[in-house]
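Of the protein chains in this complex, all but one are displayed in their positions.
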Amino acid sequence: MIVILKQGADEKRIEGLISRIEKMGLSCHKSQGEHTTILGIIGDTSRVDIEAIKANEIVEDVKRVSEPYKTVNRKFHPEDTVISVPVAGGEAKLGGGFFAVIAGPCSVECEEQIVKVAREVKKSGATMLRGGAFKPRTSPYSFQGLHAEGLELLKIAKQETGLPIVSEIMDLSHLELFRDVDVIQVGARNMQNFELLKALGHVGKPILLKRGLANTIEEFLMSAEYIVSGGNPNVILCERGIRTFETMTRNTLDIAAVPLLKRLSHLPVIVDPSHASGIPWLVEPLSKAAISAGADGLMIEVHNDPANALSDGAQSLTPAQFDRVMEKVKAQLEFEGKKTV
Amino acid sequence: MIVILKQGADEKRIEGLISRIEKMGLSCHKSQGEHTTILGIIGDTSRVDIEAIKANEIVEDVKRVSEPYKTVNRKFHPEDTVISVPVAGGEAKLGGGFFAVIAGPCSVECEEQIVKVAREVKKSGATMLRGGAFKPRTSPYSFQGLHAEGLELLKIAKQETGLPIVSEIMDLSHLELFRDVDVIQVGARNMQNFELLKALGHVGKPILLKRGLANTIEEFLMSAEYIVSGGNPNVILCERGIRTFETMTRNTLDIAAVPLLKRLSHLPVIVDPSHASGIPWLVEPLSKAAISAGADGLMIEVHNDPANALSDGAQSLTPAQFDRVMEKVKAQLEFEGKKTV
Amino acid sequence: MIVILKQGADEKRIEGLISRIEKMGLSCHKSQGEHTTILGIIGDTSRVDIEAIKANEIVEDVKRVSEPYKTVNRKFHPEDTVISVPVAGGEAKLGGGFFAVIAGPCSVECEEQIVKVAREVKKSGATMLRGGAFKPRTSPYSFQGLHAEGLELLKIAKQETGLPIVSEIMDLSHLELFRDVDVIQVGARNMQNFELLKALGHVGKPILLKRGLANTIEEFLMSAEYIVSGGNPNVILCERGIRTFETMTRNTLDIAAVPLLKRLSHLPVIVDPSHASGIPWLVEPLSKAAISAGADGLMIEVHNDPANALSDGAQSLTPAQFDRVMEKVKAQLEFEGKKTV
Partner (left out) sequence: MIVILKQGADEKRIEGLISRIEKMGLSCHKSQGEHTTILGIIGDTSRVDIEAIKANEIVEDVKRVSEPYKTVNRKFHPEDTVISVPVAGGEAKLGGGFFAVIAGPCSVECEEQIVKVAREVKKSGATMLRGGAFKPRTSPYSFQGLHAEGLELLKIAKQETGLPIVSEIMDLSHLELFRDVDVIQVGARNMQNFELLKALGHVGKPILLKRGLANTIEEFLMSAEYIVSGGNPNVILCERGIRTFETMTRNTLDIAAVPLLKRLSHLPVIVDPSHASGIPWLVEPLSKAAISAGADGLMIEVHNDPANALSDGAQSLTPAQFDRVMEKVKAQLEFEGKKTV
């Protein structure tokens, strides 16, 4: 961490700042230039509050040199994290060369719907089933999901197909209800719901963490750090588009985030082309781009009857459309030498 | 709501869509142009899911004509909502010509600190005391607040000064702890924590709702709609800057949001210049601009010792700086004919 | 085009607006709902100024139904435009299944440098040579390019290698100097330099038009429309990243823009991963993603000595790095069934 001091900063105050930094167990080197004096802080600066240093009257600016995240940092954990989900007769894997396709409807609507979609997506090659039981909706008047009943229906679909299930949690008070969910999803709007993240650090199952609409890659990794530093190493990062000035797509897929996250962290990274674009026919090119960019998986919305879906129908594929996308996905995975299990 | 159909849409499918819309209790007028056919949907469309209509194969686009919010809409409630907080020997008011200044430290740190700051800001003219007990921090290694103890210390500061207290809730499981807090704040990161919003719709005290970093004005009003439609009419909207490409300030204060929110809604609107800019000397010009733009209040961070603050010191004013800002604020309020109580 | 009228709009004023629209040679259908009256405007609305209609006191909002661009619109020109550049002994092609790789240094610095880089990139498989002679630099104190001399050096490199040359024009007064340049580039900062675009509509050579940092896909197509409607049908669209809040990359590559532009327009679309990311090691994954998303070409910065480059060295590849990227690019092009000539 580098502290740039204001010109003409009082020597006594500089000494005070240095001694304060040293009290945190860090060492501090002063570098005196003609116009600028710089303090280089050495040690584990991840616990240093950059804002507190900046608040000092003699400080012009503070720059972080090392990353503020540790447990998710690839520097300290070079090998890929592989997420493993036990399934009937084996396991589904994600990361470290294993590619997962998580597909299903935005919302679980009824038994018939979720079982039908589960069978269809499995047939096309999906390795996990997604389905929302608790739905974050902009409007209080929109369908909010079937809640506990939705989770029960997901379990039935799992029994019928053997696909592990992924579902979104919206509040930590619901955690008990997710006992039989295989992967717990944290939605974009909850990426900085820190109480929820802390609770999920104590859960013994994988967490699929979506990037917030306005969150930087560093903030995304810091949210993962909350979970992993809490004791749960199984976090899947999901890039799902950020909010920009462009309105033709629902969000802007930040494709560069995929290789960046994979270089900075050992955690697996997947892409959600459905939410990133909001346009069904874009799912195919964006899925292919995600694989090329190094993603470890995809999360795709599939609905048996998009026009009558209770939420987000506009961006869902029909099972037949999904099947065509999967043809392309499988060919590309083979080209890239990635496996699905 | 206007539904624009695709060119050459099948007549039978159009009839199907119309009958589906009519089943929702809405009426539907078809307007056939040479190249474009349009359906005009009349009735209470706030419950219609725009995405579901868009998902129909024959639909090109859907445009909302009327606002999706109702209880917070000024059209149906023309007079200003005035928030009233009972205090020893009277009440503090916000909205409808009453201007409130909410000041205090980012985090409550100890009794001495919060009582000292409370006394100072009261002397300078603040009408409410803010202080964080639960702190949303990007890093799990940063100070997270004193939690229940922080709320107890705020109560002591209230007893000492008579100032009503404002503090942020981060999870609905903490709601019980906020029994003696006068105004419950929902932070920017929780603006779309819908489970929390629903719970606050049943609470009998004012809610200070901050705009999310990447949320539109319409989404902001929809989040307020969650609370008000739930039964709690006392919501204060707080513009605190949005995230843009500009990095010189922490966020970009969307000053136009103030008059826009006040025209679209009857709820009071305040501005937080401390978080919007992250730069102490900008608090004065931004506070003045907020008053000129029609704001009903300000929320300002004040710390007795910013350089040693446990959070967000860099953007805090000292009590002396706050006092100078308040001189300007008071003069401007007098010029604008606004009262503080 | 749909005009939504204000509630209770005066009948006489509505008639006045209708007759004004009809005078533009358009027809206008009124659709009267219970709460909303809508005018549907039929005909060639590309010449209608949406702002002028909105300015009418009785108008609530105006929505465009058909695209405001015509000559670049795929609806009226379904087959792909193929750009052909004559070269010694044949032609270089871009679009319609032909993939081009445009590589070279940010700035032309001296004959030795440009000839060396040209030879290297040709050997690795590049089909065109890029090199800046006029450089748009944020600072007046930065190297601004060799100007006319730079263009002369590019010609020498072309003679030595046979590669057609691509260079950026910064002002229409320089047009004469670009006589021997094969493809004229318009930089992101000039995407809405309309006088320049108009002039390039009368030029008999291909124009490589880069998307502006803050320009929407629709604005991008409208700028292309300036050139094509002026008489020059040979426009190459280049996605090079947009400006967002994310600072880890120089810009955010909008990968979805590739399939969107190709669906909306018949013009070829290329991607510049060097400027989009500003990070050399991201060029490979982003190039691969671009091919998967359907791009017709790539534009990559290559410099023989990035650390001593006079501009943008930080994002340049060395020839050896470029060669490794090209191995991957060629494999992927073969997989996708695309040709380079």
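Labels for the chains are A, B and C, by order of writing; each one numbers its residues from 1.
Throughout what follows, a contact is a pair of C-beta atoms (placed from the backbone, for glycine too) under 8 Å apart; a residue touches a chain by one contact, two chains touch by 3 or more.
Keep in mind the model is a prediction, meaning the values are calculated, not measured.
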item	value
Sole contact to the chain not displayed, among C:Met1, C:Leu237, C:Ala256 or C:Leu310	C:Leu310
Selected residue (touches chain absent from view) among B:Leu253, B:Ile270 or B:Leu310	B:Leu253
On chain A, residues whose C-beta touches the chain left out of the figure	2, 4, 27, 29, 31-36, 38, 40, 42-43, 60-61, 63, 65-66, 243-245, 247
Absent-chain interface as seen on chain B, which is shown	214, 216-218, 242, 244-249, 252-260, 263, 276-277, 281-282, 285-286, 288-294, 332, 335
Hidden partner chain, residues of chain C it touches	46-47, 49, 51-52, 54-57, 68, 134, 136-144, 170-173, 189-190, 192-196, 198, 212-214, 219, 222, 225-226, 229-230, 242-243, 306-316
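Here is the rule we use: only the chains that are shown with their structure count from here on.
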item	value
CA centroid of chain A to CA centroid of chain B, Å	27
Distance between the centres, which are taken as Cα means, of chain C and chain A, whole angstrom	32
Of all residues in chain C, the ones touching two or more other chains	244-245, 247
